[in-house]
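Report on the structure given below.
Complex shown without one protein chain; remaining protein chains in place.
Up next is chain A:
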């Protein structure tokens, strides 16, 4: 087998900070290669060097046996987590964006549709290229992005955490496509924090830690997730039980018959003081819509929300603080990060008023509060006055978690709380949640990661098409039952 990419002794420093130290990286033609490592270990930098976005300080890059040139680097496509598709254009228009087929300045629409459709059919994907991209589900957006790279003659495709916002069924669609491409001789680099997926789809792997490669090799049947994660973290991951049974208090948040047409129906749900509940299901289960209505971000049609067993009216998100509720929405970039504010202002955004005396924000108090959380949940920050964009994705997520916690809430609603967070940091966050729950704070965790639910939740609600279809206590939480209910089946 030949190698399509060979990187040798790559070094890169930003200023005084050495990001890559003599990194070797090899990608075999027609293979799927996992690139693993915690946030901030240099994976993205390495890939940016491979594609020519950054220049290397030292080392060699060979593409198809020849030293890399800007032209050969063009054949490497980097598909980022935030997709670069235009939702208001159709699939084929996106595929041809910037490379439209024209005849005297007029678009050759029919030809573009036919060519694009033929191309898509040939790869074996069921996709009508005249569909609007905005109407596609997330997995097909991902697939469209890959097809675009292929149409531009990409030989190597780098996929940065492609599955984080996908449900299991959608992940299977993407994986199917990845396998097909591999068999056609395309090489793929798969960056992911989901180790079970790595074991499922990848042929080989490379693990990076602190700018060096700590291990690489073939993915064999003997390889386990624990082995991989231990190498990533560099120590035996205390695979200790995070879950601890605790005495629970009275109901703090109760939903009675909550209904919104076409989104969720007749939802009854209760959270007790100090309890951690999970809400899970597949895409379209309505869990995010449900809690977005609970916190006042959208309206609901019927039903009641009770806090401490008393009905409350939450008209807008600004009201939830009064009832001791905090909310961490999903999709960090759109719903969480305020790019023009610095780290400390992002974190303390909900409590800037509370930190003011005589109308002026008390800067000292602000920094002290923020520093407390930086320490408590171990956020890797050089200076809390830096822009939020200077943090890695996982650390940004921790800032947002701190933002939810800093209001001193009684109930914390977390939607996809470990999005883009690496294994080590995930465990830290879980421990934090468990510790806080012991002090009587309640958590509602909306997630599709079953492992997350198993490690944390006292109870889990499984939703399908906007309805709660099952409620499992901690001891009964298992992947088989959850998937059975989520896909519309019945428990015995």
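Here is the rule we go by: contacts are C-beta pairs under 8 Å (C-beta built on N, C-alpha and C of every residue); 3 or more make two chains touch, one makes a residue touch a chain; residues count from 1.
Definition applied: contacts and distances are computed from a predicted model.
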Chain not present in the shown complex, as UniProt names it (candidates "MaoC family dehydratase", "Carbon-monoxide dehydrogenase medium subunit", "Ribose ABC transporter permease protein" or "RNA polymerase sigma-70 factor (ECF subfamily)"): "Ribose ABC transporter permease protein"
Residue, one of A:327, A:430 or A:461, that touches the chain absent here: A:327
Touch with the omitted chain, as defined above, among A:144, A:392 or A:418: A:392
Listed residues A:93, A:160 or A:275, member touching the removed chain: A:160
Full-complex contact with the absent chain, from A:52, A:350 or A:424: A:350
Contact footprint on chain A, counting only the chain that is left out: 14-17, 19, 39-45, 48, 53, 80-82, 160, 295, 297, 316-318, 320-321, 327, 329, 333-341, 345, 349-350, 352-353, 355-356, 359-361, 382-383, 386-387, 389-393, 396, 403, 407
